[in-house]
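For this view, one protein chain was removed and the others were kept in their places.
Presenting chain A:
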Amino acid sequence: MKTKINIYDMLLIIFIIVISSFFILYNSRNITYSNTNIAVIYSEDKIVGEYILKESYKNEIAVKSSNGYNNIKIENGKIWIEGASCPDQYCIHQGKISGNGENIVCLPNKLIIKVMSDKKNKEIDFIAP
């Protein structure tokens, strides 16, 4: 058991930084913002609603769970949580999301809002010979 920081520790730290940065950049490259993204709201592992994030669509949804409530608002193609009963209010701080792959989570109320791209209209535009 050594008691001073040495080169192997630094190598481990640099290794972790490199791999984490790689994954962060890779994830942010795959986020697409489009007019046809769908936000799916899961409360306690059940789908409570699916909403298209169009520019002109406005809605307010109140989701109740066994531990509390979340008030969700959709406007200008973005979805966010306006009010919640959770003690840390972290879900409000996660802000507004609109790109596919982005999530808002409320752990105490078991609520996830996921944004996905609309897959129903994708056509095959290239088939390899």
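Observations on the structure shown:
As a working rule, contacts are C-beta pairs under 8 Å (C-beta built on N, C-alpha and C of every residue); 3 or more make two chains touch, one makes a residue touch a chain; residues count from 1.
Simple rule for what comes next: contacts and distances are computed from a predicted model.
Missing chain, UniProt name from the options "1,2-phenylacetyl-CoA epoxidase, subunit C", "NADH-quinone oxidoreductase subunit H", "Heptaprenyl diphosphate synthase" or "ATP-binding cassette domain-containing protein": "Heptaprenyl diphosphate synthase". In the full complex, the hidden chain is touched by chain A at residues 1-6, 8-9, 12-13, 16-17, 19-21, 23-24, 27, 42, 45, 88, 90-91, 93-94, 101, 103, 105-107, 110, 112, 114.
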